[in-house]
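A single protein chain has been omitted; all remaining protein chains appear in their positions.
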Amino acid sequence: MNLTLKVWRQKNATDHGRIETYEARSIPAEASFLEMLDIVNERLIEGGGEPIHFDHDCREGICGMCSLTINGVPHSKERGITTCQVHMRKFRDGDTIWIEPFRARAFPVVRDLVVDRTAFDRIVAAGGFISVRTGSAQDANALPVPKDDADASFAAAACIGCGACVAACKNASAMLFVGAKAAHLNLLPQGKPEQDKRVLAMVRQMDAEGFGGCTNQYECEAVCPKEISADVIAKLNRDYTAAAVKEAVC
Amino acid sequence: MASNGSPLHSAVPSGPLADKWTKHKNESKLINPANKRKYSVIVVGSGLAGGSAAATLSELGYQVKCFCYQDSPRRAHSIAAQGGINAAKNYQNDGDSVYRLFYDTIKGGDFRAREANVYRLAEVSANIIDQCVAQGVPFAREYGGLLDNRSFGGAQVSRTFYAAGQTGQQLLIGCYQALSKEIARGGVKMYSRTEMLDLVLVDGHAKGIIVRDLVTGEISRHAADCVILATGGYGNVFYLSTNAMGCNVMAAFRAHKRGAYFANPCYTQIHPTCIPVSGDYQSKLTLMSESLRNDGRVWAPKKKEDAEAIRTGRKIAADIAEDDRDYFLERKYPSFGNLAPRDVSSRSAKEACDEGRGVAPTGLGVYLDFRDAIQRLGRNTIEARYGNLFQMYEKIAGTDPYTSPMMIYPAVHYTMGGLWVDYNLMSNIPGLHVLGEANFSDHGANRLGASALMQGLADGYFVIPATLPNYLAGQKPGTVKTDDPAFAEAEEAARARIHQLLSVNGKRTVDSFHRELGMLVWDKCGMARNEPGLKEALARIPAIREEFWSNVRVPGEGANLNAELEKAGRVADFIDFAELMCHDALNREESCGGHFREEYQFTEADDDVKSGYTNPGEAKRRDDAFCHVSAWESAGPGNTPILHIEPLAFEAVKLSVRSYK
Partner (left out) sequence: MNPLGKAILQFCRSTIGRKLIVALTGVLLVLFLLGHVAGNLLVFQGREAMNDYAQFLHTMLHGQGVWIARIGLLIAVGLHIWATVSLVKDNRAARTERYALPATVQASKSSRIMIWSGLTILAFVVFHILHFTVRIDPALANLPDAAYAAAHPGESRHDVYAMVIKGFQNPLVSLFYIVAITLLCSHLSHGIASLFQTLGWRSRKSAALEKQLGWAIAIALWIGFLSIPAAVLTGALKDKPSVSGQKAAIPSDPAAPAPRQG
């Protein structure tokens, strides 16, 4: 199939980027989206140009590294998948495809379609963990966890930290990411002792990183490759408020 | 097999197998808490092994620097492991024990692993589960609130802990969170998007590394009192594998070039259930969980004509009559059937395709059919068991596995070989420690399912914290600084290499070389190997190397994010590494686990075949000549490496022929 690509090109973080147009000729319909870019890049290099840079690693939808906004939608309009799982058979011959980086002030562009998502790492470092020294744990079955809680915790823990939620949100809010991490840990009895400290620290770090606020439009939920429910945001609102009240009065 | 180098000392403690680890810990050196903070440790890699080591060593008080090439330590490829993690908890009361986990692992590895290491692995496995649960890893649970287990290939007990099909992810996130906690506390300084270019030796000890900041291109020196490599496997030498695109052998191979021995590089694991290759543009292979073989039946048409008709689209699977189908695993291994181990299943699929009975358009693919299971159990049951996997298959392959059978083909998945380490996980270079898939120690010639996660975490959480002081206690902390001439020399070499890669300015892309190399080693050193093929590969690799260094095209500059430059450096090392792998495969004149030499297989003339114990065509070990670890010392590119041998002494188990009939 033949396609027209409108791709964001930006030399480095300080460069002013722009959209450039590429013709992608005879692309096999069985190729994945990233393989299509591989083909385009190989031709660019052979023609003396510089390849389009994009983040990718596992190419099986789990590492969270790939991060393209395809026709305005992070990871494309197909539900429940990452960019690396998008296949060209979902496009039609002659289509024009817009490829842009994940856009957010907290995700500065590094080069072309590559963005810096270390803000997420700093949010986790602020409190997205359970403090347990290696070797100090009791027997794993000493503390039963109701299956429903374990399952709900798992559903939130499925987050791969790709940042599509931020990229899709009209406000570039990180609430789904933070909510998922907080819910994963707060739902488990092991996570309870640090719950208040955790949510206060993570939300404050999130705000400090320059993410926007949630306006309950659920674009995040719609593009999340792991289909994490915006329920985790409701829980975060509740847990944060409770923690803030406790902090104020206790 | 005689070696041309000196024998290796494995530092395995004496005494009964079950007491070795306790004895070793009791006899290990200690560093008092006030002194620990004076020691600095470099950890390269942030997967399960590196991440858990960095976090734990920081908790203990060491100053840790951790490096990864990904944009975040959370993305290391440990994340992609699906199935589960083994632990000898015996929560199911089904007779499991440390000994049984040890024995299954040794047998699964075709008796080519070091007994004491494997026993220790089984011993600490239970602690790993405790640690992970305390960290908040959401393992699957039963209605009573206790942990659930499932069974996995190569075991007769249920000892596998899992979190749906994302066990690796959940364990890695747990480990990443522990690491994040230490980063926030200041115990670990994290360097993401940073690649190790070289190892620095000072007076023969590993005392630092040279790295490149992948964003700015800046090359810098880092000194420490010791270096830990946890940089994963080398599966991407085959170009197509289930590894992540960035997985590479660079760090381990750089260390090898600096003198570290590379052990058993020919041991590679081929996973039987991957989605077949669909075209030249293909960049990676996708694994479908092994669990599918619980209900799916593997088959190929009996007649070549039928296979030909399917390949060209004139027939579909449903057109093939029951009598014309060859359920080859069930036929060859009646008692294990479709659940035969990975190496055995993979080779059977290859045989069917080599006979011209493959069904994928490329000829390389066999069916994994759920028709009978759907008839027997109903579509709903199958959907509940495998729904997400079926969906994943449909997304990638574009066909619906409920109505037409899946196509599968084996793919490179894991590499058992790695840098040689002793019982302390220290390589032959003092101060250089190697953990996880990057070392060779625990899986022998074939790894069992759900054991990779176990090994990574065992090494990082429990082994290295106990064994590292055995080296460090003999070192005066902070004596080596980055102004040492050894750093200048290594940095200069790294710069020169990058400059060279950028200045070839040839015509071919890096990927084209990688594909060529991958195809060659897959062909000659893949699922089945033979002497002429390996010799041919060894003859062709130098030509690839030569053309690479004279005709590769690496656009852009060094002082910026430059993906092609990164790939070029990695592929250059894969070329040299491929040579080493073929040398090892040629040298090992036996078949064991993932290493299948066509010359060494059971035939009708063998007693074990006559007695019905095994089949003709099965891998035939030669314990008399090859019951040892082959550790290779680099002699420079193009030169035959020097072989060092570590004999494998089996005190607790009796060597036997693996049979899955």
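We just call them A and B in the order they show up, numbering each chain from 1.
The rule is short, and it goes like this: contacts are C-beta pairs under 8 Å (C-beta built on N, C-alpha and C of every residue); 3 or more make two chains touch, one makes a residue touch a chain.
A quick note: this is a predicted structure, and the numbers were derived from the prediction, not measured.
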Q: Give the labels of the shown chains that the missing chain contacts, considering the complete complex.
A: A
**Q.** Identified contact with the non-displayed chain, of A:I39, A:C63, A:A150 or A:A172
**A.** A:A172
Q | Chain not shown: contacting residue from A:A106, A:I160 or A:L185 | A | A:A106
Q. What residue numbers in chain A mark contact with the hidden partner chain?
A. 6, 8, 17, 19, 69, 71-73, 77, 98, 100, 103-106, 109, 168, 170-173, 203-204, 206-207, 210-219, 221-223, 229-231, 233-241, 244, 247-249
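Convention: only the chains that are shown with their structure count from here on.
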Q. Once you find the CA centre of chain A and the CA centre of chain B, what distance in Å lies between them?
A. 27
Q. Where on chain A is chain B touching in the complex?
A. 11-12, 28, 30-32, 34-35, 38-39, 42, 45-46, 48-51, 53, 55-65, 81, 85, 87, 89, 110-111, 114, 116-118, 120-121, 124-126, 128-141, 143-147, 150-151, 153-154, 157-158, 160-161, 184-185, 188, 190-191
Q.
Applying the document's contact rule, which stretches of chain B touch chain A when the two form their complex?
A. 52, 55-56, 59, 70-75, 77, 79-80, 89, 91, 127, 129-136, 138-147, 163-164, 166, 168-170, 173, 176-178, 180-181, 183-184, 190, 192, 215, 242, 244-246, 278-279, 281-284, 286-287, 392, 395-396, 398, 461-462, 465, 507, 509, 511-512, 553, 555-556, 560-561, 563-564
